[in-house]
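With one protein chain held back, the other chains of the complex are shown just where they sit.
Labels A, B, C and D are assigned to the chains in the order they are written; within every chain, residues are numbered from 1.
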Amino acid sequence: MREKETTLYLGPQHPGITGNMMVKLKVAGDTVVKAETHVGYLHRAFEKLMEQRTWMQSFPIVCRICVPEPDPNEENLARAVEEIEGREVPERAKYIRVMALELSRLAAYMLWMGGQSGGLGLYTAPQWSVGDRDYILDLFEELTGGRIYHMYIWAGGVRRDLPDGFKERVLKTMDYFESRLPEYDKLIFDNAIFKKRTIGIGVIDKEKALEWGVVGPPLRGCGIKHDVRIDEPYEIYDKLEFEVPTVEGGDIYARAMVRRREMEQSISMIRQVLDKMPGGPVYNKVPNPLNWYVPKGDAYVKTESARGEFGYYAVSDGSLKPRRVHVRGPAYVHGVSLLERILVGANISDVSPIMNSLGVCPPEIER
Amino acid sequence: MEELKIEKEIAEEISKTFHSAEVTVKREKRVVVKLRDDLITPFLSYAKNNMNFIHLAHISCVDWLEDNKFELIYSLLNYDNKVMILAKTYIDRENPEFVSHTNYWDQAETYEREMREMYGINFKGNKRLTEFILEDWQGIPPMRRDFDTVKFSQDTFYNRPGRENAQDVRTTVTKKSGEEIPEIGKDYTVRNL
Amino acid sequence: MEINWSSVIGIVATPVIAFIVGVLYGGAVRKITARVQNRYGPPITQNLFDIIKLYSKKTAIQHGVMQHLGPVFAITASVTSLYFIPVIKDSPYFQNFSFNGDLIFLLYMMVFGSLGMALGAGQTGNPNSAIGVSRGLSQMVGYEIPFVLALVAIMIQFKTTSLNELLAVQDHFTNWIIFQSPLAFVAGILAFLGMMHYAPFDVVIAPAEIASGPPSEFGGKYLGLMMTSGSIFAFVKLVLFVDIFLGGASDFITLIIKTFLLYMIPVLTGIVSPRFRTEQSILFFWKWPTFIGILAIIVVVLNG
Amino acid sequence: MYNDKDAKKIVDIIQSYARKHSLWVVAYGTGCGAIEIPPTMTSRYDAERFGIRGSATPRQADVLLITGYLAVKTLKRVIRTYEQMQAPKFVMGFGSCTINGGMYWDSYNTINALDRYLPVDVFINGCMPRPEAVISGFIKLQQLISEGKAEGAEKYLKNLEWYRENQNKVIPNWNMPDYNW
Partner (left out) sequence: MVSLTTLYEITFGGAILAFIAQHTIKQLRTFIVIVTSALGVYIVWRLPSQATDISFRLGDFQILWGVNEYSQLFALLIAVLGFFTLIYSIDFMKERERLGYFYMNFLIVIGGMYGIVYSQDLISLFFFWEIMTWSSFMLVIYCCDDAQSIGLKYFVFSAIGAYAMLTAIVLIWANLETTSLSVLFENFTNLSSGLQITVIVLFIVGFGVKSAMMPFHVWAPDAYAISPTPFTALFSGALSKMGIWGLGIVLLKLAAQSGFYVWVQDIVAWIGAITALLATFYAIVQTDAKKLLAYSSIGQLGYIIVGLAIGTPLSIMSALFLAMLHGIFKAMLFMSAGAVFYRTGSTDMNEVTGLIRKMPWTFLTALFGIITVAGVPPLGGFAAKWMLYEATIQSGHYFLVIVLFAASTAAFLYLYRFIFSLFLGQEEKEYADIKEAPLTMTVPMVIMALFTLVVGVFPGIFINPIGNAMGYFGNYTFNWDVSSLLNEWGNHVDMMTVVMTIGAIFIIAAIFITIKNYRTTRYVTTKDIHTSGEIPTENENLTYAVDFYKPFERAIAPVLKRSIDKTYNLIAENLESAFDFLRYVYTGNGQTYALYVVLFLAVLMVFAELIFGIQL
């Protein structure tokens, strides 16, 4: 028997979807009655592949788990190995790691800004922001050799030291970004229509947010201060001065403003890191990567990525290869159980902006 | 030892309530609890309702093929003191079945769906154990240790041979450091044939 | 029977000129948009390439006769409305049939194409198309009201519904209706924003929501004909507004300048605006533009 | 005056010129390569200079850009998308994983050689290819079009059985609707 509601496929081949996934919407009129997330279009079986590779061989593939922002994955795996082994990391490497993480957060926010406003029909914003994001990618290219995939952070430190004059170039880029932010404010965040389209849309209830396991900007957009960087400071975050912005409201606009303010914080953090960065080696003596036995043990490590808390649960059985690495991306909850619930009752027009504002990133759901 | 005060208090409370639980404070903000499989549900319920561990961060599974066991790990987080509990248990690998915790946490549904698909664990009480990531999968659940992904890939997908003059990275690297090619490296050279 | 050759030439030449101008405007808009967006942008002839490419597609699919004829309805509406608009004032070539129709006729003729396209899009059976049509028609109710208010204000001010007589009134630039009836112009131009379907009123084709909406299932020659019609129709709307408010044009250069400047209003608005949801855009039109339109009529009535 | 043959030629030249300067890419980010598409399309690299533009639905599109590895689940959708496109249509394989599986050569869920399942006109290698590489791939495609060599769609129709066999081998449940062609 034919169902009453219309089935609307949002994805996988759809301009409104973030990445390659599908949200099957049952709509009555333009209101979503039921939403079902379907994932698996990007399943590459990373966790299985890591079991086939040595710990160090896993680094090149973990960065592919989340394309817009690969560094938290490398950071997580590196810290998981370090925690199991009890390995010390040189101070300078920690600073460089934080710099890379914050740069990648900034890049991810630029990309998000494009997606968010592009989904709302403001096509100038993605053109600007994705273009500006390229300046960060240039920095990464200089630092790591790769625009997108860096494979830079690894167990024991980072792969290589900063090139000459890199610090100045980073500072220059940061200055440029700071000068651009007011323009983005004018174009996006202060735009009357943008506000009209985002305020009161896709609201997450504060109580529910805690119980559903919402993390990152969506949670901070509910007014709850929850950030791994202050809760469980890793690397040198406890030595930096920054605040974690929270905005009340729980709607798309609140989440957008959280990210907008975090961009300022990231810029200031990068400046602080460059300012305080000590000298010294960037990695300690490590074993031969192909012969690197990690002792038996397990570790759950967390990093705050642009979309929220990124957790890795790594188990080693004392052999060359990981026994199990479980990747828990923030989108795992945001993209499936949370999305399916808050889309009910939403307008078709708002589905794509809601997804963008939650930072749903399918590759980290299905790995 | 002063800084692990909260963690120790939590550990004490758990061991007081669950006598058979094996509680260790692993490091700052990490408490590991090993439990019998039938105690997991009471424990989660207790932690959620009485100890304010309301955030279920993830549910994970490790396949211990040698011991014929699956290890299930439930990670809970307390928003107030930001301590994380990892509750672990072992279940039988032959006929894996466990209780669903969807009535405690909505997002548990997703984790359980994935584990059913990847490990074949049947979570009783979960109403939506439908296909999640894979589509029309016919073999054994792929994340089990006895599933050979390399063989599967070679059988199913066309493997394009590599270039003849391609240099093996492993050989180059080991030559440089003067060590022998380890077993793992030899495995991988198979592919260049 | 004597054949009036100048009008025959006009009948053949008008659609061709309209098409070329429309296509080049389309390209220019893309170029200007690109420049605002820090880009180099495609060549100005890009839309022409696109249309030729679409026509030279080797295959096409259709879901039935209404989809087959949908673009035909669209081009019929565009070209017919073009024929009933005096493109160049007092020119024997480009008056065409403008003496045989009037503003209310044009108003209805312009809907003919939308209706045909809606029927064509409906037959494809694609829910995206249907949603797009539903949005488009709803939005049309929104912007038609201020537009009609503006037109009625002008009609009662000059006691005519004929475009040619309106042109005759605007013999000197101080007599342009934009100066004689500025409120009507404001209401009209706000409605014009909606008629051109640029952001923030592009909810009909919103790609991120309904994958380009009504034309979802149209490809190849059908999309080519639709784009052709769209180019002509953009020109029709521009000329209509120039004729009504800006005193028409007595030569092509004036026409190009006036229409292009007019075109820039929706384009530049669109570049910096996200899109409204359907009901938001309807209510937008029913608030200020309608109020201004009513004001325009009141002013006209009070002035005699 | 010229005869029919010349006239035909002129039409062909115009057609292939228009075709090559108007490549509409169907919006389908099949793999992680999709992350380099926004930079390619936006202000830094501005692919619109070459007439390359996104297209929301396959009916309107000319180019199917396979951005990276294809999971089996995606392959099915890609085939459907490809078959809904109108000829002449072109496929571009993007990234090493479309050539030989790349990083994921041993994954149980990703195909290794795209050209066994779809007729690929241009491959762009690298993991991942830079926007410059993508644009150079497009320019290669434009060359092929003007030389009349980009005939993937015809190849596909001619060897449909072979392609179907390969596709069926990988996709367990072939429940695609029948196309009347």
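The rule we apply is simple: a residue touches a chain if its C-beta (ideal position, glycine included) is under 8 Å from a C-beta of that chain, and two chains touch if they have at least 3 such contacts.
Being a predicted model, the structure only gives us computed values, none of them experimental.
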item: Where the missing chain makes contact, among the chains that are shown; value: A, C, D
item: Touching the absent chain when the full complex is considered, from C:Thr76, C:Gln180, C:Thr254 or C:Thr269; value: C:Thr76
item: Residue, one of C:Ser162, C:Ser231, C:Thr259 or C:Ser273, that touches the chain absent here; value: C:Ser162
item: Given C:Ser216, C:Ser231 or C:Ser273, the one touching the chain that is not displayed; value: C:Ser216
item: In chain C, positions touching the absent partner; value: 55, 57-66, 68-69, 71-73, 75-76, 79-80, 83-84, 97, 100-102, 104-105, 108-109, 111-112, 115, 118-119, 122-128, 130-131, 133-135, 137-138, 140-142, 144-145, 148-149, 152, 155-156, 159-162, 165, 211, 216-217, 220-222, 225, 277-279, 282-283, 286, 294, 297, 301
item: In chain D, positions touching the absent partner; value: 28, 57-59, 76-78, 80-81, 84, 87, 175-177, 179-181
item: Residues belonging to chain A that touch the chain removed from view; value: 1-7, 9-14, 17, 22, 24, 27-31
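FYI, only the chains that are shown with their structure count from here on.
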item: Chain centre separation in whole Å, for chain C relative to chain A (CA means); value: 44
item: Euclidean distance of C-alpha centroids - chain A vs chain D, Å; value: 30
item: Set of chain D residues in contact with two or more other chains; value: 27, 42-43, 54, 56, 73, 106-110
item: Shared-contact residues (touching 2 or more other chains) in chain B; value: 134-135, 142, 147, 149-150
item: Which pairs of chains touch, using the document's own definition; value: A-B, A-C, A-D, B-D, C-D
item: List of chain C residues in touch with chain D within their complex; value: 30, 34, 37-43, 46, 48-50, 52-53, 56-61, 207, 211-212, 215-220, 223
item: Residue ranges of chain D in contact with chain C within the complex; value: 14-15, 17-19, 21-22, 24, 27, 42-43, 46, 48-51, 54-57, 59-60, 62, 85-88
item: Touching residues on chain D, where the partner in the complex is chain B; value: 72-73, 76, 99-101, 105-113, 116, 166, 169-173
